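One protein chain omitted, others in place.
What follows is chain A.
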């Protein structure tokens, strides 16, 4: 790291050289900031090297070369001065371009080294980072299962467990003791329903898991989507007790919608835990019945059968989580336990080399001494981030510096894509950050759009999609009111079968145009990239009246191709 002293020395030297050349020319602030990463790389040569500082001054002043050549002999004509004021001088522009290019090259070299290092470490330790989302119908026992898992693994201490047990008994909800490990909000505890995503982490022998416990209630699907957008693998919990599975699986139950949602948000692998099996005294028939019902459905939702694992569970008793020690179950089940299944999940390749993208899922104020100030959390969709990086918050023009990075509640000098992180930022006010902001490198910001074409798959819906349908657009953690402004075409196996359709029915693949609804005083825009550029940044979900009606990917079309 460059010390403060050195840095100010460099600054002073530069300032001095500028004043020597021409006092009237202001130094461009951008060139100054741009040199910071470079000086970090080569601290020896930077501060006093005369060659370097001359070229700096040359590029920071817009018309120095002309001045140098002719300035002292013949004064500039008025016209020339005007032109100089417009920064039209080509020679200087080239110089500046070169400078910029150099900076970027230096930056990417640094990240390359980091990526190489991360890759090597991963290989050595054999531990890979992965995110797990827990989904399922309301009251299937998602939070309880996860609470139990954390307790069995040792992430949830005995003390916390007893405190939760006592607390939940007090208000007459003793069965929620394990769920309280994750349901921390007052409302959640009072009502016995998960409202928002709970994020925590645990490790298995070969994986570092980020656990996202999603709410199952239909009203809180926005929170669930926010979590699913951050996940690589899903654990679907279904209630095995009589009648309950059917209630969750029928139309209007959350089992189907959740499966569609996680699949369309990029989750390829799913583990189905059939919970509360102790209530049906570990009946194999019941288990088989549920598996038979779910298998074809999951296949139709797009989960390959090789990527689907089923297992019987009893969350409250903690059976088949770490180990299977019930005689009744052992008789007919010899498949993996939950932990061993989780340990074998395949980790998708990570786009470390792509530009950094962090969709912010939470903004808060850090309260401890080391971790104070504005904090954001979210998952790195692509790229890497290091302490000291300057990040642009889109939408907005603000730039922040990363002060501390927290991965799994430990501070870390860097984070790579696929990890859920908390970043403590400096140089930015929290009003410039909100849920839905995307953090990206200053050089490669995410574009903002208010209208875009997307290719969608229409889900089960009550009434078809027509022009003008009011919908909510979900993109990572943000949801915005929008309108289907055009139905461009209907596709079948990638071929356009109908142009300008009147309606879109269930099961169709189509191209539509979505326009964000702007209110009188603001023009709504959303930071989004095409799927060609960045898969995770291009996914959107479309909901209406509390049901998910379509999932899509943002594609950029040439105007001519959609007419």
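Rule of thumb we're sticking to: a contact is a pair of C-beta atoms (placed from the backbone, for glycine too) under 8 Å apart; a residue touches a chain by one contact, two chains touch by 3 or more; residues count from 1.
Throughout what follows, contacts and distances are computed from a predicted model.
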Chain not displayed: protein name in its UniProt record ("Protein DOM34 homolog", "Vacuolar protein sorting-associated protein 20", "Ubiquitin-related modifier 1" or "DNA repair protein rad9"): "Protein DOM34 homolog"
Which of A:361, A:382 or A:511 contacts the chain that the document leaves out: A:361
Selected residue (touches chain absent from view) among A:389, A:472 or A:536: A:472
Among A:241, A:340, A:430 or A:450, the residue in touch with the chain that has been omitted: A:430
Full-complex contact with the absent chain, from A:174, A:296, A:335 or A:481: A:481
Listed residues A:196, A:244 or A:536, member touching the removed chain: A:196
Interface residues of chain A (partner: the chain not displayed): 184-188, 191, 195-200, 217, 219-220, 222-223, 361-365, 367, 377, 409, 430-431, 434-435, 461-464, 466-470, 472, 479-481, 483, 485, 502-503, 517, 519-520, 545-546
